[in-house]
Every structure is written in C-alpha cells, then in structure tokens.
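There's a structure below that I have some questions on.
Every protein chain of the complex appears in place save one, which is left out.
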Amino acid sequence: MTDTKKLEQYFDRLWPLCRSITGKDHLKSLDILSELIPLTYLNFETGQKVNDWFIPKEWNARDAYFIDPSGIKRASFKVNNLHLVNYSIPFKGKISLSELKKHIYYIQEQPQAIPYITSYYKERWGFCLSYNEFIELPEGEYEVFIDTELKPGKLVVAETLLEGESKKEILFSTYLCHPSLANNELTGPLALSFLYDRLSNKSKRHFTYRFVISVETIGTIAYLSQRGEYLKNNMIAGYQMTCLGDPGKLTLKKSRSQNTLAERAALKYFAETNTPFNIEEFDPGNGSDERQYCSPGYDLPMASLMRTMYARYPEYHTSLDNKNFISMASLAESIDAYEKIVECIESSEIYLNNLPYGEPNLGRRGLYPTLGLTNEIDNQTKSIMWLLNYCDGKHELEYISEKSKINLNFLKDTVRHLESQNILTKI
Amino acid sequence: MTDTKKLEQYFDRLWPLCRSITGKDHLKSLDILSELIPLTYLNFETGQKVNDWFIPKEWNARDAYFIDPSGIKRASFKVNNLHLVNYSIPFKGKISLSELKKHIYYIQEQPQAIPYITSYYKERWGFCLSYNEFIELPEGEYEVFIDTELKPGKLVVAETLLEGESKKEILFSTYLCHPSLANNELTGPLALSFLYDRLSNKSKRHFTYRFVISVETIGTIAYLSQRGEYLKNNMIAGYQMTCLGDPGKLTLKKSRSQNTLAERAALKYFAETNTPFNIEEFDPGNGSDERQYCSPGYDLPMASLMRTMYARYPEYHTSLDNKNFISMASLAESIDAYEKIVECIESSEIYLNNLPYGEPNLGRRGLYPTLGLTNEIDNQTKSIMWLLNYCDGKHELEYISEKSKINLNFLKDTVRHLESQNILTKI
Partner (left out) sequence: MTDTKKLEQYFDRLWPLCRSITGKDHLKSLDILSELIPLTYLNFETGQKVNDWFIPKEWNARDAYFIDPSGIKRASFKVNNLHLVNYSIPFKGKISLSELKKHIYYIQEQPQAIPYITSYYKERWGFCLSYNEFIELPEGEYEVFIDTELKPGKLVVAETLLEGESKKEILFSTYLCHPSLANNELTGPLALSFLYDRLSNKSKRHFTYRFVISVETIGTIAYLSQRGEYLKNNMIAGYQMTCLGDPGKLTLKKSRSQNTLAERAALKYFAETNTPFNIEEFDPGNGSDERQYCSPGYDLPMASLMRTMYARYPEYHTSLDNKNFISMASLAESIDAYEKIVECIESSEIYLNNLPYGEPNLGRRGLYPTLGLTNEIDNQTKSIMWLLNYCDGKHELEYISEKSKINLNFLKDTVRHLESQNILTKI
C-alpha cells in the first residue's frame, strides 16, 4: 500500500473521534496510532500539580444537539463534533432562543464555517454554528441536550524512544487533542507516527530519536516537568510538528536560540533540494508547544517545521480545516521532508580529535600517501586536515563542510577512516 | 511662576558669582541651588589625597584690575570676572606694558571675546582681555591690583538621593565651578536642580535617582573615590549634564559601553517624540566628567545629553557664552527632555519570570481567555507570552517591546498583572 493510501486510512479512522486534552477519544486515538508507533503512556492524574498547573478533570462527550421550535434537530455533535464546545458540561432543558444564543459561537466573517471552541478550565456549555445556520434559527423554545461527563481521571502524554548509537537526542513533538480538525491536528500525529515508522526501519541510527504525542500546552508542561532536565543535557535538536498537510510551502520557525543544529539541518535540506521555504523568527506570542520547550527555564533547541503556519490560513480552527483542505500527497511530502532532514541530522556528526597536538602521523595509519607528490594535495587528505583542525567538539561536520567547501558525504567517509583509527571520537 | 521666569531668576542670581573648584562663591552658588534641591556636602580637605589627586588650596577673589598710564581702570574683575585668570595668586605692583602682556590672554580670532582661563595647579596670575581691548593698551607703566587668597580649605561635592522603590540608581551629574559662563556651566546645575524638583514631585518613582553637583574633574574623581564601588553595583544608567541652553538640537554622547539603558532610554525618547538629535561616540579625548565615570576602573553606564557639544560652538569658554547666547526657553525644553527620558527609564523595568519552566497556568489566574477561540490570540495574551519568555533578568521591557513590536505601555500594563500574581518580580 502506498503511503498516501495508508495515511488516508488512518486519517479516516481518527477523523470522527472527539479528541480533547483528556478522555476516551483521546485514548482511542492514541490506540489507533500505536499500530504505527509503540507508545509508552505517561499518566498525570486529575488534580496533580505539574509545574504551575493542575491536571483538570477527564472529559467525555457522548451526544449533544438542540431541537428548534419546529422540531428540527440542529448542531448535532454526531454530525460534526465541532458543534459542541469542547469540555462543555452536561445540560438538559428547554430555553428560549435568546437564552440559547448566549451559548452559541459563530464567525460572521466566515458564514459557512463552524468555529472550534474550547473551555478546558472554566465550566460552561456551548454550541458552535456556522453563521448561516445561526441566522436561520427560528424564534421559540428550544430543547437542549448535552450528554457529557467531567470526572476524575487522567491526562496522557505518549512517547517512544528510538535508540541510536549516541545518547544525544533529536526530539519530535506533536499534539493530539483537537476533535475533527485536519491540518492543525491530525497531520501532526500522522506525520510523527509515519516518520517513526520510517526511522525505525533504518538499519542504523546514530542519534536517539524521541517522539512525543502530547496534548497542547498542559500536556507538554506536564511532560517537561518529568523530562525537562534530561532533555537539557541530551537534546541537540528538535521540531514541533503541526500543520503539515496544506498546499503551502514548508515553513521553518526558529528556536529561541536561533542557530542550532535544528535550524542548520533544515536549512541544509532546503538548500540541497532547492526546496522553497518560509522562515519565521521565534515568537513567544504566537506559537505551539515550542513555546514550552523554549521557555527560559528549559530553552531547548526546538524549532518548528510546518507548511502554512497556524493562524495564517482562514480555515484554521474551523470546520473548513477538513479533509478537503489538506491532501495526503502533501502530508506524505512533509514526511519525506522530515525524513530527509533526519538524514541531514544523521550526517551532522560532532567529533573530537583525540590527537589535537599537531597533525597525527597519518602515513603510518595508511591515511596519507606514502609518496610526497608534486601535484596538489588530494581531496581525502584535505578533508582529513580540515577534520583534524575543526573537530574540537564545537563544530558539526556540516559546519566544517561549509567552511571548507568539501562535500559533506566525502567528509563523512573520511571521518570513518579517522574514527576507525581512534583519531576522532563521536560525541 | 513659569519655569522660564524661575530659571531666569536663579540664573541672574548665580551669574555674577566667581565660582571656581573651591571657595566662597562656589559655596554661595550651592546655597542658592539648595533652595531648589536639598544637598548633602561631601567635604574634601586641602591636601587630602583622592585617588591619584591631592585637593588644592581654597581660592577666593575679591577684586582685580589694572590701571593704564592714562589712569583708566581696565580688566576689572567686578565688571566681568572672566578678566581674572581663575586661581590667580595675589599681586600688587607697577609694571611696564611689555611685562604686563606676559600675563594677558586673548583670542585674536574672536576679537570681542574675553577668554576663560584657569590655573588651578600652577601658581601664577593673569588677566583675560578681548583682543580689541588688548591692542588698545597704551605704552607705559601699569598699576596691577589682584586681591585674591589661596589658603587651606575644602573642596565640596554636593549630592542628593531621591529614593525610589528600587535600589537601582540613575545618576545625574553636573559641575558648578565656572565663573560667569552661561551655557557651559549654569545650564547644567540649573537643569539638574529643576529636574530634581520635577522628579521629587512625582507621586511614585521606581528607580532611585542620584543628583551630583560636582566640580569638574577633581571633584568627580574625589566623589568617585567615595562612591565608585557602590555605583558599580547599583547604577544602571547615568547622564552628564552640561550645555543645555543653546539653540542647538539635543546631542547624545554614548558611554564607553555604548549600548546601555542610558542610550536606549534617550533614543527611545527621541524616536517617540520625533525629536531631532545628534549622536556622538564615546571620546575619552574630548569630554567632561563622563570620562571619569567611564574610566576603565569604574566603566559606568554614563552617557551625556546636551545641546550643542562643548568646544563645538565659538562662544564656548569665552565671555560670549552669556545670557544672550542661551535662552531660558531652550533650557526649559532641555529639562523637559530629561523629564521625558526619566519617564522612559521609569518604564524600563527589568523583570524576572518566577515560573520559567514552561508557561504558567494563566487561566486560573484570570490572565487567559477561558474560551479557546478561533481568531488570533489577543494582544494581552501575546504580551504575556513575550514577557514570560524574555523576562530572564537580562532584557528590559523596552527591549522586549522592540523585539516583539508590542507597544511599551501596553506591555507595562501586562507586567502589572503578572507582577500582582507573583509571576514576574522586578529587579
């Protein structure tokens, strides 16, 4: 089966579930993805303190709608789960239109779109309608039915570690807490899971890859309360994954530190493949979970790679962000890009010259021509010399390649020789 | 009474006094200013060592003139105290014109100007004349009369502290050691004293403001010998005040460190008010007391804000630097500028995020919309996020404002919220 077909199958299975930051549909979604990626669950109990936050109650929605005076059922949760404000408390009763309207959300500027609204931390109930539906509501008495529950439970962050030769880690993080939304939700977890599949099938990985399927904000904060210190010591690059299926070109959003391996690897990929891209500065005021990873207490090298940035396309956070808006081909292409960037990272080896006092004797190790010839030094010897000089634990091979204008793969081959002779050690 | 009228009254009272780096007229001048600003005197005794210097004798001048062969009294100290070389030793006697001429100073290129000449550290006597007067001196015997005294006494540096909520200090420094000179003397102490008055009337001050009325060079060195170490730990910005009444535009001269709060606050003011200005680099070879504050042993964040820079206008250090050269309106405008810059500084708050590990839970503190809406994040939330990320004790709000393109006052409002919740603490 092609990737696009498989992506579509998983997309279609995940689509109808009414995910939230907790609850059964969130867990069902994780279960579906765990067919693709083995997930370990970190459980945080309702009421548990994680950094500055408390884990909220678990929320589950079974049904919701209202019946208008003429008997027509409207805003049916089962037709589109966006109709129900996410985390709505249960409610049953008859109310007037004017009373009902206080609980209805719509976007006048996008009359066909149902907005996506949440109320995780304040108890309320509500419905979301397209403006076209909203203005057609007849006067009279309405019967409201919201069958949800809020109860002590847990919030789950799922992760897996794909170990490599090195303990140094690359982090991929996404979130799975939106109901039926396509680009700004399902493309992230799908891309991450498929990327896992591709990387796990590699016969060899140098770095360790960590995959996190969080729920936005609180989940990532909870996660960092457990993993933050470890990541500060071991994470060398990371990417926040979201908005990966729309037709726009790729966007690299920089980390707070601006020039880390994360940015360099992505830029390398863009350059090598002539891929057009947008670049965005780090912006704490408009972002996703990279804001948590880059908060001043952690300040991790966490960039974002997406297509059109969230909040930059009108379909964002509305019912228009659906399967029609994205394409599986575009999503697969995003996964390809990530895979290629991982290849760039894999080649981003950082070495230490164990014999830094003058040039080591390369000749007796078979690394130097035994004849001193008249013509220019050969490329392998040149690359050896560059490596010996710049492998001081501060410069990755890409950097050395750029500075020396020696092709990266060529340089990598040379590194293997030097490594086998214990001249260079990977760090 | 308007400021300009009041400035003029004080100017007129200070003008005739024959100030020097010591002496009764210096103290009288301080007494006059102490009607505007409460001053504490730091006394340094004649002979006392201050860093590399020794405090000189106290000098007082009562009268001085010479009578030409035709009986005309010339170069009368009582007509213009610039006629007497400042710190002249006493002398009485009859001498020839040629002998007298060895003691006369003039500026041929400015035939109407009496120069301002001092001889603090070498004992001599002398007169200053306009070149026009000089060339009219008839041949013959002259009777010279210089009634001055040099005796053990003290050198006084006056200061006051206007305390704020924070111990962190802004320093204003000027000098009061020139006789009847307007722009390059009296405008500095007048501006400083009036600025004190304005700041002391503020109902609230965040920073502590230190006002120093020194005497140039030796006074400031003496002052730094006592306050230097404290200032190194507590001063976050400072300005040398002089040349503030001429018609020229404002000039910011940078500190040795070039980009401190002092420069940023002034530039902010210029930009916000569309005030035209000159900028000058730090120049140890042409400067005033900021050279002492910025000497390598102290290296304080001390800029200068003046109008036309000293030595850049022909009236400088001559009798032409008088009341006609300056205007009280221009001086009042300079004080306004300082007051506005102080406002910029007051808003230059430096904070520390007490909850730097991921985003704090803003919702439970009423700082975040309880509804997750579709439209873009509102400006307050944006500003909270920028503050949480950049309040790491290294970036003042102006800096964050510029980087985030969020209006400074708006950002300040947000800070208040965060402060009241103990999320940010001012440092």
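Lettered A and B in written order, each chain numbered from 1.
The definition used in the following text is that a residue touches a chain if its C-beta (ideal position, glycine included) is under 8 Å from a C-beta of that chain, and two chains touch if they have at least 3 such contacts.
Computed from a predicted structure; not experimentally measured.
The missing chain, though absent from the display, is touched by one residue of B:S34, B:S166 or B:T217; that residue is B:T217. From the options B:P111, B:P247 or B:P284, the residue with contact to the chain not on display is B:P284. When the omitted chain is restored, the residue from A:P16, A:P247 or A:P356 that touches it is A:P356. Within the complete assembly, residues 353, 355-361, 363-364, 370-377, 381-383, 385-386, 388-392, 404, 406 of subunit A touch the chain that is not shown. Contact between subunit B and the absent chain runs through residues 51-54, 85-86, 105, 107, 115-122, 124, 217-218, 220-221, 224-225, 228, 256, 284-287, 291-292, 294-298, 311, 316-318.
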